[in-house]
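Here the complex is missing one protein chain, while the rest keep their positions.
The letters A and B name the chains in turn, as written, and every chain counts its residues from 1.
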Amino acid sequence: MTEYYGSKLEDIFNSMEDRFRPEGAEGVDAIFCYDIAGEDGGKWQVSVKDKELRVEKVEGNLKGCSVTIITDPETFIGVTLGKIDAGEAFSSGKIKVDGDIGLLTNILPKLFTKYTPPAKDVTSKDIIDTVVERFRADKAEGIDIVIGYDITGEGGGKWSVIVKDGYCSVKEGLDPNCTVTMQMDAKVFVGLNLGLIDGTAAFTSGKVKIEGDMGAAALSAGMFERFKVGVIEGAEELISLKCLPSIDQRFATGPVMGKWFDGLKEKKFYATKCPVCGRTQIPPREICALCRVRCTDFVELGPKGTVTLIDDVYYASPDPLTGEVRETPYAGVYIVLDGASEEEAFAHEIKKEDIDRIKPGMRVRPVWAEKRVGSYKDLLYFEIDE
Amino acid sequence: MANKKKNRNVAIIGIGQTEYSSHKEHQNQAEMVNEAVRRALDDARITMDDVDCVMHGNMELFEMVYQPDLWHEIGTGAYGKEEIRITTGGTTGASLVCAADNLVASGMYDVILAVGLEKLQEGHTTGGITNMADPLWFRHLQTGALTGTTAQEMIEEFGEDRAKRAAMKYRIMMDKHACLNPRAHRRFGLEYDQMDDLMNTSPKLVGELRLIHMCSQSDGACVMVFASEEKAKKLCKHHPPVWIRDHITVHREETLPNLFGFKKPEMTQRYAARKLFERNGIKDPVEYFDVFEMYDPSAWWGLDWLREFLLLKGDEHIKMLEEGEFDLDGKLPVNPSGGVTATNPIGATAMLRPAEAALQIRGDAGEHQLERNVRHALASGFGGTFWTVLIMLEKDLNW
Partner (left out) sequence: MAVHKEDTSHCYVQFGRMALPNQYFAGRVGSRFIIALRDEHKILGVRCDKCKKVFVPPREYCERCMSRLDDNWVELSNEGVITNFTIVRYNDKHLPRKAPYVLALIKLDGADTPFAHIVEGIDPSKVTVGMRVKAVFAKETTNTILDIDHFEPL
C-alpha cells in the first residue's frame, strides 16, 4: 500500500471503528461504498444501521450502495486529511459520486471524528527546510557566517546556511566559504534538533565533528527557534465563530426610479430618453452617463420584446434580501423591449416551463403579479409570446 | 511617444505573498496579513521604519468584518503610520498599485507598503457580490459574478466545438502553469487529453460556464513595497527594482444588461489597452510585451478578453491559443503564475497580477520563471461591472 501525506488507505478505514460516533448515526440506515481505483486502491463498504457500524473490504462488486464514492488513493487520503479540498476534487472530476450525494454532505461528517495520521519520522531535510522560517533576525544582529552541514548516512545531505545582515538563506552543497562545518550522522542531527541527544555530549564523544570557527557553531544554536515536530492538522483545537449578521435596510427610490414603480403598478415599462443621443435607459436613470446630461423625458417601452441572450443558472446563490438559497435551475434572459434603443437590454427571469424552449431572437411578454404595489415583486417573469 | 507625466519615477522594491489555499484556520486575518508583510519587508531588505505609509485593501462584505483596516492594524505594521484604505471590488489590488504609484510619484510619500488580502473561507463570496447590484431593481436577480453570456457569445461567433475546446484548452494551460507555482491554490494536474471529458462532465454553473472554468475562492494576502527612484536606488541592493511605467483605470456604467443588447459597446478592456498603448507609443502589444499577467475570473472571460487587451481581431486570439502562443515558451506567455482560475483571494488577486509580473522581470518567479529575458510586462485587474485596470511594468528605466 502506497503512502500519501503520511497515511495509507488502510489506516483510514481501519480507524473508522474508533472514530465512529453512534450519537451522530441516529436514524441513519445507509451503505457508503468506496471504489478507489488503481493498483494500490481497493473497495470498501461502510454500513451504518441502528447506530452500529460495519466496515468491510470488498473483493468483488460493491452491492446495495446508497452512495458510491469513486476516486483514487491520493485524492481520497488528501481529502480525508484536509490536504485536498473536497469541493475542488469534485469540480476537477477527481472524485465522482454515484447515488445520494446528500448522505456525503450532510450525514457522513456527523458519523466520524476527524482522522489524524500516524506520527511521521523526522528527516534531516525536514529540519533544513524549516531553517529560514525558524531564523530569529533579532538574535542575529551583526552576525555574518556560513554554517556547513555535512550529514552522513541514510537521509543525509550537504547544506550551507548563510546568515548575513539579519537575513538567512539555505543552499544545497557545502559553500567553499563556510565559517564552520559540522559533520554528523543523520540520526544524530535529527536527535539533536529534537532535543533527544545532548549537544555537548555528542560533541565530546566525537559524534559531531566540527571544522572551522568553533565560536560560530555555538552562535548558530541561539539564532534559530527550536524545530517542532509538525503539528498534525486536526489534532489541535482551533476556534471558529459562526455568525449571521442581518441588517434591515430601507432604500429611497427618488422620483425617477419612482416613475418606474408607478409604471409597474400600471403594467407599463417607463424608460428615460437621452435628449442628446436618444438612448433609452431601463429601468430609468436620471443621467445619461455617456452624454453627461440630465434625462427628463420618459417614454413607454414594450411591454413585449426580443430575447438577445440567456443565462441558465444551475448554481444556487443566496437571495441577498432574505439570505435564503434560490431554487435552481432558473433562467435569466436579456430582452430588448420594443421601442428601446438596440444596445439597451433589460434583464429578468423567464417562466420555468419555458426554460427548455427559449432561444435568442424569440419574442417574450411580461407576466405581472395580480396585486401590484410598486415593488420589484410586481413583475413576476417573462414568458414566450405565442 | 512615451507618457512622461509623472513627477518622479516609482519602483516596486519588495513583494511578499502567503501561500494560497481554500482554508487557513490556523491564522486569523491579521496574522495572515502579517505573514505577507514580513515576507515583503524581508524581500525588500527593509523594516517598517523605512515605510512612510501603509495601504490596505479587501472587500468587507466577503468576511463581514467592518473596518478591516482597523482590525488588521495588528498585522499590517500601520501602527503609528499613515494608512489609506482602498476598496474597489475585484480591482482592489490593482487600484492599490495605481494609488501607490500616484502617491509616490506625487512626492507625498517615499516608501509605501500596500496590502491586498481576502479570506474567502470566512464569508459568502457570491452572497457578498450580489449586494453590488442596485437594491431597487436588480439585486433580486443578481447571481454574483457568475454568467454564461460570454460562453454563449463565443459559441455563437466561433462555433460550439471550437469555442468549447478553446475555453477548455485555456483552462488546462492555466492549470499547467499553476502546477509550476508552489504558492498557487488549485493545482489539479490536468492534461490536454481530459479536454473532452471535462467539457461535458464538469458541473454546470450558468449556461456553458462550468465549475472547472470558474475561478477559485482562496485565502491569502499579497504585499508590495513601492519606492521613489531615489529611495529605490538606495534601498534596492538585493535585487533590481521594477519600474511602473504607466497605468490606466477605466470604469463604465453600473448596469450590466446594457452590454447585452443587439449592439455591443466597446469593452473597457479594449478601451483601456487602446488608450494606454497609444500614449506610450506601443503599436503591437503582442510584440512589445514579454509577459501578460491577466485577471481572468473564468476561462471564457480570460480567453475573450485576450482579444480586447491585445487589440486583436476576429479569431486571432483563438488561433494564438491553439498554436500555443500564450504558453510559457510562446510569443506572449499569459499568466505563468496560473492566473485567477487557480488562485483568487479577491482583494489580493488584482495585486498578484503586477506582483507576479514584477517577479518575472526580476527573474525571481521561481519554478514558473520564464526562460526569456523579461523586460516589458503587462498586468490587468478586473472588477465591478466590467471595470478594467491596466498596468505597465518595465525592467529598465529607459522609456
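Note that a residue touches a chain if its C-beta (ideal position, glycine included) is under 8 Å from a C-beta of that chain, and two chains touch if they have at least 3 such contacts.
Owing to the predicted nature of the structure, the values given are computational and were not obtained by experimental measurement.
Asker: Specify the residue from the set B:26, B:238 or B:264 that touches the hidden chain.
Answerer: Of all options in B:26, B:238 or B:264, contact with the hidden chain holds for B:26.
Asker: Among B:45, B:139 or B:251, choose the residue that contacts the chain missing from this document, as touch is defined above.
Answerer: Counting the whole complex, the residue in contact with the absent chain is B:139.
Asker: Among B:7, B:47 or B:201, which one touches the chain that has been omitted from the display?
Answerer: In the complete complex, the chain left out is touched by residue B:47.
Asker: Residue-wise, where is chain B in contact with the chain that is not depicted?
Answerer: Output for chain B: 24-28, 30-31, 34, 37-38, 41, 47-48, 61, 63-65, 73-75, 77, 79-80, 119, 121-124, 127-128, 131, 135-136, 139.
Asker: Can you name the residues of chain A that touch the chain not displayed here?
Answerer: Spelled out for chain A, the touching residues are 136, 138, 225, 236-255, 257-259, 261-262, 318, 320-323, 374-376.
Rule of thumb we're sticking to: only the chains that are shown with their structure count from here on.
Asker: Within their complex, state which residues of chain A touch chain B.
Answerer: Going by the criterion above, the answer is residues 82, 85, 87-88, 90-94, 165, 167, 238, 240, 243, 245, 249, 251, 253, 257, 260, 281, 283, 289, 308-315, 317-321, 323, 332, 334, 336, 340-349, 360, 376.
Asker: Touching chain A in the complex: which residues of chain B?
Answerer: By the definition above, chain B touches chain A via 21-23, 25-26, 42, 45, 64, 124, 126-127, 130-131, 134-144, 146-149, 152-153, 156, 186, 188, 190, 194, 197-198, 201-207, 211-212, 216, 253, 256-265.
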